[in-house]
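Removed from the display is one protein chain of the complex; every other protein chain stays in position.
Moving on, here comes chain A:
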Amino acid sequence: MTDVTDLGVAALRDGIRTKAFSAREVADAFIVKVSKAKALNAFIVETPDHAIAAAKAADDAVAAGETLKPLAGVPIGMKDLFCTKGVQTTAASHILEGFVPPYESTVSHHLWEAGAGMLGKLNLDQFAMGSSNETSHFGNVISPWKRGGGDNAPLAPGGSSGGSSTAVSARLCPAATGTDTGGSIRQPAAFTGIAGIKPTYGRCSRWGVVAFASSLDQAGPMAHDVKDCAIMLEAMAGFDPKDATSLNLPVPKWEEGLNPDMRGKKIGIPREYRVDNMPAEIDALWQQGIDWMKDAGAEIVEVSLPHTKYALPAYYIIAPAEASSNLARYDGVRYGLRELPDGANLQEMYAVTRDHGFGDEVKRRILIGTYVLSAGFYDAYYTQAQKVRTLIARDFDRAWLECDYLLTPTAPSAAFALGEKADDPLAMYLNDVFTVPSSLAGLPAMSVPGGLDKNGLPLGLQIIGKPLDEQGVLNAGMAIEQRAGFTARPESWW
């Protein structure tokens, strides 16, 4: 019999519909795999009862001959940044440890409405701040991948959605939710050989998602392949009156619209993305991607995005500025941790609670954000960054006059070892060099596996599309996926 945990979202959904297996068998198989994978530290909380309840509902619907919901009986992992009613939600922080939301985030609500079940809450970089999953209060997530040749160094699964990338890559769940502020879906997807898409800003509601940088944060799916991403995204997206930035537009039928034929399409190659010291392997992968696109019928054009080099510094002003404001709500009064030393007054309670409750990277970003927003510096830093952001968005607008999509590498390297960049915040920030510009412009973008590096580690290719053109991004991603024929899997050592 097939091992159902090898199957993706579409195959599970279809198998349950055709009674090839029951939803309960699926849930049980994944629950066992999750329980045996503690060494990866991908889950903060496991929720087998939630997955079993959804499976039972799906099996009952099958038995009654009812029309099944789009994700009936498909168990997924939920990044622990999404508030889930009655289930601890921490954003991987100490300050929210023990927080049990009395409400459900809109995205998770949509997924349960679509019939999905939850296997657990996935680990992440604390408050989604990080590119390696080394900032979680609950310990590092370990990538299931190893370098070849007996090198046993634990590798970073990428971040911030590293629990999600690890869980999907290790086949602990067929799909997971992620959130992307500057690349937090795409970079971990690339590091672990899976697919992930960040839709246009405003497609997925941010309501009930622990906020990092509100003008950038956007939820999206991570899954085995492009088709599964399309199915998941369809369930997650949609207008939400509770989120003022939610786009009031119907959700397209992305799965139905999938078409990898690139004839008549123009693929832009941004020349400024050829950064200094780019490893030859990344360059070779990029060229391979270009050849695959040509093979799919696309025309390749070189385009210029002149303000690319300013995207990262702009991001590292805007994101911390918004974070310092968003994280002001964690003060020990309404929820989460409270530290009240003997005789402390209110101000001291705030300061001690936040000192103990936040990790080093979170504090570092709050301090930067507070500084760049402070009187006297606001215009020099924040306003200037928001002006540069306008220029970055204009670069993309001009590029769209010449091409339909942009093709770039997802990250400047394969996964690095845990600890390798932990002492150098700037080196860590530079890992997001290819993903941040499209985030600043709010554009849909996805990473698909493109191949392996010399150590046998996955490398990703990124497709960036026009606003609201998730369909085009998925289609181009599928064109690459079909030609890459990526089947590598991490060997099970955990």
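In this text, a contact is a pair of C-beta atoms (placed from the backbone, for glycine too) under 8 Å apart; a residue touches a chain by one contact, two chains touch by 3 or more; residues count from 1.
Convention: contacts and distances are computed from a predicted model.
J.: Among "Electron transfer flavoprotein subunit alpha/Fix B family protein", "Pyruvate dehydrogenase complex E1 component subunit beta", "Aspartyl/glutamyl-tRNA(Asn/Gln) amidotransferase subunit C" or "Thiolase family protein", go ahead and choose the protein name stored in UniProt for the chain not displayed.
T.: Answer from the UniProt record of the missing subunit chain: "Aspartyl/glutamyl-tRNA(Asn/Gln) amidotransferase subunit C".
J.: Of the residues A:255, A:331, A:404 or A:481, I need the one that contacts the missing chain.
T.: Result: among the candidates, A:331 touches the missing chain.
J.: Kindly state which of the options A:288, A:304, A:384 or A:482 is in contact with the chain not pictured.
T.: Considering the complete complex, A:384 is the one touching the chain left out.
J.: Could you tell me which of A:130, A:188 or A:202 touches the chain that is not displayed?
T.: Residue touching the chain left out of view: A:202.
J.: Out of A:151, A:291, A:355 or A:402, point to the residue that touches the absent chain in the complete complex.
T.: A:355
J.: Across the whole complex, list the residues on chain A that are touched by the chain not included here.
T.: 99-103, 200-202, 215-216, 241, 244-245, 247-248, 307, 309-310, 313-314, 316-317, 324, 328, 331-338, 340, 344-352, 354-355, 358, 363-364, 366-372, 374, 377, 380-381, 383-391, 393, 425-426, 440-442, 467
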